[in-house]
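With one protein chain removed, the remaining protein chains of the complex are shown where they sit.
Take a look at chain A:
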Amino acid sequence: MKKGRIGWISIVATFFILVGLALVNTDKIHADDNTYQIGTDVTYPPFEFANDKNKYVGIDIDIMKAAAKEEGFKVNVKPVGFNAAVQALDAGQLDGVIAGTTITPERKQKMDFSTPYFKTGVVMATGKNSKVKDFKDLKGKKVAIKTGTAAATYAEKIQKKYGFKTVTFDDSDNMYSDVVTGNSVACFEDQPVMQYAIRTGIKLKIITQPLTSGSYGFSVKKSHNQKLLKQFNAGLKKLHEDGQYGKIVSRYLGEKAVAAQEKEHSQNSFWDLWKQNKDALLGGLQQTLVLTILSIIFATAFGVLLGLMGVVPSKFANGLSTVIIYIFRGLPLLVLALFIYTGVPNLIGQKIPAFVAGIITLTLNEGAYTAAFVKGGIEAVDDGQMEAARSLGLPYGKAMRRVILPQGLKIMIPSFINQFIITLKDTSILSIIGILELTQTGKIIIARNLEGFKIWTMVALIYLVIITLLTWLSKWVERRMNA
C-alpha cells in the first residue's frame, strides 16, 4: 500500500516540478527587465512581414527597433497576429503592440497610443476584372474583412445600409485570396497596406478614395507601461529629426524594395519553394515535435492520474475526476488555449509564456480525453478480477497494479495511439497564440510569398510523414507489449 502511494505521489510531483521548471526557464529567458515584449501582426506588409530569410521586418518593426536603440531599451518583437496581439496586450502578456494599429476612439478606451507615425485611411478593393463600381453593387454579396481592424469596423458600419455579408479572416493574405479567387467580391483594408500589396503583385484594384482618415500609433495597455510609451515617443521624434524615419519608409516603399517583393510573388516551382523554405519549415516542425512530445508526456501522466481518480473507491475523487474531464473535454481547444494564454494572466497577474500556455492547454485537453479512456479501460475489466484479488488479501493498490491495470492497459493501447496522433495534430491549433510551430510557420511563409497551395501541400505532407512515423512507432510498441 505504502509503496504504491509513494509511486503515485512521485509521478504527480514530477509532473508539477516539470511544469514549474518550464515556467521558470521560459521566465528567465524573458525576465530581462529591460526587454519589452512587443506584439505585432503576422502579415501586414510593408509594416510587418517575414522576409525571404523568414526574419521579421517591416516599417513597424524597424521603427520600433530604431526607437529602442535611440532610447536604450530592448524589445522582443513577436508576430502573434493582430487580434491575438491586442488581446494579449489587454491580458498583460505583452507590453506593447505595433501592428499598423489605427488610432480610434474605441481603442483609446483600452489602450494608450503614441504619437501617430503613419497616415492611413480605409479603402475598398475588388478583383482586377470586377464589375463592382461602388457600395451599391455589394448588395447581397460577400465582402472579406480582417478581424479587429479599423477597416473591418468601417465595413460593419455600412454593412446594413448596403446589404452585404461579411466574411472574416485573421490574416491579410487570406482576405486578399478570398477576393482574388472570387469567393468575396471586395475587401476593406488600410490604404498603404492595400497599395503595397497591389504594387507587389496582388491581383486586386482599389476602387474608392480613402473613406476615413486616420493614423497608425504604437499602443500600450491603458495606464500601463507609460515609461515605454514615453521612450517610444522620444525615439520616434529623433527618428524624424535625423532622417532615419524617411530611410526606413523608403527601405520598404522604394522602387527597389517593391520590385524585390514583387519577385517573391512571382511563380516558383515546388522544389525551389521547398529549398527556400526548408529551414523555416523544419524549424517549425521541430517546435511541433517538442510540443507534441512534452504534451504527450504531461497529458498521459495527467490523464492516467485523473482516470484512476475516477475509479478509486472514493466518491469525492470520482466526482472531481468526472467534473474535470467534463470541463476540459467540453471546451474547444481553441477557447482553452486563448483562455489560458490571454484570460488567466489577467486573473493571476503574471505572464504565461505562449509555449507554456500551449503545453498546459494540450495537457488539460488531451489529458481529459486520456482520462476518459483510462477510466473506461479499467471499468471494462471484469469486477470479479478485483474481488478475487482483494479476497486473497491484496490491498487495493497492489490489486490495481498487478491485476487490473495490466488488463486495462491492453484495452487502452489503441486509444493511447489514437490520442498521441490527435495530440500531434492539435498542436497546430496553438498557432492561434503565436507559437511558431509548423502551421504558424506555414502561415507566415505564405503571408510573404502567397504560395498558399504549394506551401500548405508541404505542411500537409510533413504532418502526414510524422503521423505515419508515430503510428509505426506506436504499433511497434503495441506489438512488443502484447508479445
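Note that in this section contacts are C-beta pairs under 8 Å (C-beta built on N, C-alpha and C of every residue); 3 or more make two chains touch, one makes a residue touch a chain; residues count from 1.
In the analysis below, contacts and distances are computed from a predicted model.
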item: Name of the absent chain as recorded in UniProt (options "Formate dehydrogenase gamma subunit", "Cyclic nucleotide-binding domain-containing protein", "NAD(P)H-dependent oxidoreductase subunit E" or "ABC-type polar amino acid transport system, ATPase component"); value: "ABC-type polar amino acid transport system, ATPase component"
item: Of A:Ile248, A:Ile324, A:Val403 or A:Ile446, the one touching the omitted chain in the full complex; value: A:Val403
item: Residue, one of A:Gly72, A:Gly349 or A:Gly384, that touches the chain absent here; value: A:Gly384
item: Touching residue (missing chain; options A:Gly376, A:Pro395 or A:Gly452); value: A:Pro395
item: Residue ranges of chain A at the interface with the undisplayed chain; value: 382, 384-385, 387-395, 398, 402-403, 406-407, 410
